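Shown here: the complex without one of its protein chains, the others still in place.
First chain written, first letter: the chains are A, B and C, and each begins at residue 1.
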Amino acid sequence: MAESKKTPVLKSRGWRDRWYEIIFEADTRAGKVFDVILLIAILLSVLVIMLESVKSIDEEYNDLFHYAEWFFTILFTIEYVSRIICAPRPLQYIFSFYGVVDLLSILPTYLMNIAPGETQRLGVIRALRLLRAFRIFKLAHMLSEASELRRAIWASRSKVAVFLATVLIAVVIEGAALHLIEDGKESGFDSIPESMYWAIVTMTTVGYGDSAPVTPLGKFLASLIMILGYSLIIVPTGILSAELAHGERARDRTRISTQVCPECMREGHDSNATFCKFCGARL
Amino acid sequence: MAESKKTPVLKSRGWRDRWYEIIFEADTRAGKVFDVILLIAILLSVLVIMLESVKSIDEEYNDLFHYAEWFFTILFTIEYVSRIICAPRPLQYIFSFYGVVDLLSILPTYLMNIAPGETQRLGVIRALRLLRAFRIFKLAHMLSEASELRRAIWASRSKVAVFLATVLIAVVIEGAALHLIEDGKESGFDSIPESMYWAIVTMTTVGYGDSAPVTPLGKFLASLIMILGYSLIIVPTGILSAELAHGERARDRTRISTQVCPECMREGHDSNATFCKFCGARL
Amino acid sequence: MAESKKTPVLKSRGWRDRWYEIIFEADTRAGKVFDVILLIAILLSVLVIMLESVKSIDEEYNDLFHYAEWFFTILFTIEYVSRIICAPRPLQYIFSFYGVVDLLSILPTYLMNIAPGETQRLGVIRALRLLRAFRIFKLAHMLSEASELRRAIWASRSKVAVFLATVLIAVVIEGAALHLIEDGKESGFDSIPESMYWAIVTMTTVGYGDSAPVTPLGKFLASLIMILGYSLIIVPTGILSAELAHGERARDRTRISTQVCPECMREGHDSNATFCKFCGARL
Partner (left out) sequence: MAESKKTPVLKSRGWRDRWYEIIFEADTRAGKVFDVILLIAILLSVLVIMLESVKSIDEEYNDLFHYAEWFFTILFTIEYVSRIICAPRPLQYIFSFYGVVDLLSILPTYLMNIAPGETQRLGVIRALRLLRAFRIFKLAHMLSEASELRRAIWASRSKVAVFLATVLIAVVIEGAALHLIEDGKESGFDSIPESMYWAIVTMTTVGYGDSAPVTPLGKFLASLIMILGYSLIIVPTGILSAELAHGERARDRTRISTQVCPECMREGHDSNATFCKFCGARL
């Protein structure tokens, strides 16, 4: 998120600042209206892309979808150019995550009309538009919730990394083992990568059934993998639960310590404290 | 739940009040008996609807089901009319959630006999009767448990909203990606909505296997989606666990810290404490 | 578990008491040896039943399995008779849970030889023998762990009941809805019970794929059910986690309060208490 929260106010760019407030921020009324309209436009344009991909619907409403697509593309192009113009540092915006997503949202429509052959399939890339909806979350008070979730996930990152590495190593070795046992049995274990795909499908308990062991030994090993794999895969749930509970507890503690020391003006005392723990003054 | 717990006692409607007590409340003995009989009638009538839908059973017991259905419909109609009569504000009841459910429980039987053609299939709507069973929960001491669960779910609502929005955006983009890769491969990714259906089936780890990727790239991407998706989907479990643990802790604290020492004015004593644990004064 | 921990010692039944100690209890060395031998016999006999059911193995080792089965049956019969003889209250034992399981473990073998026709299939009932292994858990120090788990599950029983009732109501209504939409589409929703089976398979995320919606509306509804159902089904995990965490915390608190009041000899003080909270004496 490259948009800085407070832009340095330059005197010469007054209208740009006003635009900036509307387009990038959501503090003002105009900014909120802009964000809501943008969100609706994004959702509608993604709906068009979705319906366009259904052959029977596309045949009937082809023209409507065509015009709608051009309408949204031009709208988003205007928005993109506006963002470049009023951003304090245009280049930083262009190469930011959202800058790239904004560009990818409009580029396919132009490419499909310049070179209509093979590029036709690129139209699906426009679905990335939906990523822009994340930006609108600034509107809601969801932001603080999202940030707490992010904190909990971030705090557990090394645990999750250890876990993921273990899962991946398990997947490779299980895949190799099942490939060794089931190779040539027409059951979808013809190569290690395919067996690894099976191992992931199994360990995440998705279980399509497009490949499944058929030999007794393969079934026995698969059973072990399921029970062990299940035990393995519950680990991150436990990690996250503990981390979130920890966060809640930390907040509890913070909420309890509302007293401020009259001498040193420092906070963070326990609710049962009689004396300031920093300077020894009576609270 | 529009039923008010304490109805304003009007002198002119004495028998209505007695009825109201029996039909809407479960505090009196008569009210409890009424609720239990109603629950049994609901469960039996739903059982009839279920068995009726099994062709082989329906052919044999068609008449029995027909009479049973009319018996329950008339019973529920009497109950519905009674509720309207004795409710302090009949209109409020009629348009409340349970009022609509009560009506939907009896309407299909009448419609099916007035216009027996296409309405035949509406009979299934009567299964909504089961929703009325929720009303009977007032009977059990389950209510407080349910309300604690509701509190926990309600307290996590913004976290869950952020989570659901993220999942839906992920589903659309994954669906679009798999549609791009697997289109025309006879593997069930013919349109974005169908691919989204696959993405939901996969991310919730249901995994029917009616559509599954067949290309190596599709399988690779699907594997990523499963592992990431699995990581994503554990989030609400963690949120709810933390929230429920928080609730328990809050209850613990409440049970402990209501008394204040009359001498030193300090809180945090256990509920079974007779003397202040800080200054020794009698509480 | 009808076995009382302390049997009233009657003078006239000395040898029965010794037997009782060995057969029912696991405190003495002889009792432990007895339990371990019994466990091995149970596991071996269940292994025989399992292998017997595999046609190819059964054809080859039919005689061996036959003799092994009679060996174990006679062994368990002797044990069953011994239990009846030395139990202080034989009838109470016979009609206890384990008494019935002990009888069901040996009865099929006799029945299969008296009337060898249709009873042949009852042989599978002998697999219930395995339930007797639970009795051996007395051996291990697992008992206290199991009892803590049982406490946590018991403490959450009303929450779980509310949850299960909600799931069942959801299953019926979802089943009815999908039956309404998918009836006659050869997709396995021919009756409400079959649709309910599908709903359970889906909500528990098992997802065999033997029945799956094929119509767009059915798929859309199924997607909603999956996401909502997933949200629903995580609830008990949260409940149990919170309950177990609560148990741990309760244990923590107990462990902290090791002080005993020198005046009133009562325990249960917080670690930061200076005065006894019961009598006001200085700790």
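Quick note on the criterion: a residue touches a chain if its C-beta (ideal position, glycine included) is under 8 Å from a C-beta of that chain, and two chains touch if they have at least 3 such contacts.
Since the structure is predicted, the reported quantities are computational estimates derived from the model, not experimental observations.
Taking every chain of the complex into account, the chain not shown here touches A, B, C.
The omitted chain makes contact with just one of the residues A:97, A:110 or A:230: A:230.
Residue A:191 is the one among A:28, A:62, A:113 or A:191 that touches the chain missing from this view. The omitted chain makes contact with chain B at the following residues, 205-209, 237, 241, 245. The missing chain lies against chain A, touching residues 158-159, 161-163, 165, 169, 172-173, 175-177, 179-180, 183, 190-193, 196, 202, 205-209, 212, 216, 219-220, 222-223, 226-227, 229-231, 234-235, 237-239, 241-243, 245-246, 249, 268-270, 272-282. Within the entire complex, the positions of chain C that touch the omitted partner chain are 46, 49-51, 53-55, 121, 124-125, 127-128, 130-131, 133-134, 137, 140-142, 145-146, 148-149, 152, 160, 164, 167, 193-194, 196-197, 200-201, 204-210, 233, 236-237, 240-241, 243-245, 247-249, 252, 271-272, 274.
Criterion: only the chains that are shown with their structure count from here on.
Put simply, the chain closest to the centre of the protein, by Cα centroids, is B.
In whole angstrom, the spacing between the mean C-alpha positions of chain B and chain C is 29.
Of all residues in chain B, those that touch two or more other chains are 193, 196, 205-209, 237, 241, 243, 245, 249, 278.
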